[in-house]
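Missing here: one protein chain of the complex. Every other protein chain is in place.
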Amino acid sequence: MIRVTNEDFNINDLIRERKTSEMGAMVSFIGIVRDDGIERIELESHQEIAVEELEAIRDEAFAKFPIKTVDIIHRIGDLTIGDNIVLILVGAGHRREAFEGCEYIIERLKERVPIWKKEYTKDGERWVH
Amino acid sequence: MIRVTNEDFNINDLIRERKTSEMGAMVSFIGIVRDDGIERIELESHQEIAVEELEAIRDEAFAKFPIKTVDIIHRIGDLTIGDNIVLILVGAGHRREAFEGCEYIIERLKERVPIWKKEYTKDGERWVH
Amino acid sequence: MKITIKAFARFREIFGPEKTEEIAEGSTLAALLDSITAGNQTARTALFEDNGLLRGYVILMKNKKRVNREEIAEIILTDGDEIALYPPVAGG
Partner (left out) sequence: MKITIKAFARFREIFGPEKTEEIAEGSTLAALLDSITAGNQTARTALFEDNGLLRGYVILMKNKKRVNREEIAEIILTDGDEIALYPPVAGG
């Protein structure tokens, strides 16, 4: 599942849905709104392209690593400290490829998926680069 | 939390409990019983030493990486295909150290924590080495 | 001919989220960028260096495909094309 959404995610449910008998390892990455002196953030995407780009990254991960499942959920909209931003869940037969696949996806996501973040502090606002 | 237990774990709850405002990344590893032609497995530990060794590995991870939280839950007892075996959850300010900490812990766990696994197949049983 | 311009994040605040620009048939992408920044110093500074080169971080999409920045002076637009303007991405 690839999703760019206002909704939060439930990692338990997703793990349960994704498990298959050939899966020995699942690695998840969760990005969270960290308190860097901010009050809240706003996430904006070019929705359609963001989904396409995430699908392309997923397909690259499948081609590069012997992994079984990939899910990527990226939230947009108003978020506050402690809120989930992104979930990447990779299932594989063995741990190494699950870790490698998950790291590959988050690195590529940060490089090229059209999602932007604006931070609101008590002194004003700024786009994150 | 370091635990060697018969009980299953709930990753959602653990993530919620562990989040702090300084945390930007959480990486989890879940080991699962994979179908390698087996019917079930039995996990045995030297409970007291296993917990001590996991605590030592946690402390090493804290010393090596700038991470904020570490939880390790390893199950013992009878498990079947698809059951969770182990959960490692690492929280950090940034993604790199969360991934590195989590991988460090699972590698060390496999090397030296006194836990053993017996596989039951339709043809018999064998200790995993 | 009509070209749709979509802009996001910081560029959305400068150019507006979406507008239609009327330019001459056969115009290049470079000409379109000149056109939408003409007489607007903030817009011009957002996209271009002082020397007139496209800023290194600007990402251009033509009909949902990323454009090679070296080719903006050669890319001929056609009626109905959609150009998206991205500032540096910051997801995750």
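General remarks:
Order as written gives the chain letters A, B and C; numbering starts at 1 within each chain.
We take it that a residue touches a chain if its C-beta (ideal position, glycine included) is under 8 Å from a C-beta of that chain, and two chains touch if they have at least 3 such contacts.
Every value quoted in this text rests on a predicted model; they were computed, and no experiment measured them.
The chain that is not displayed touches the following shown chains in the complete assembly: B.
From the options B:70, B:85 or B:98, the residue with contact to the unseen chain in the full assembly is B:85.
By the touch rule set out above, chain B reaches the unshown chain at residues 31, 43-46, 48-50, 52, 74, 85-86, 106, 109-118, 127-129.
Assume only the chains that are shown with their structure count from here on.
Averaging the CA coordinates per chain and comparing them to the mean over all protein CA atoms picks out A as nearest.
Each chain's centre was taken as the mean of its CA atoms, and the one lying most distant from chain C is B.
Computed centre separation for the pair chain B/chain C is 50 angstrom, with centres defined by C-alpha atoms.
If you average the CA atoms of chain A and of chain B, the two centres end up 22 Å from each other.
Note: centroid distance chain A to chain C, computed from Cα atoms, is 28 Å. Under the contact definition stated at the top, the residues of chain A that touch 2 or more other chains are 31, 106. The set of chain C residues that touch two or more partner chains comprises 92.
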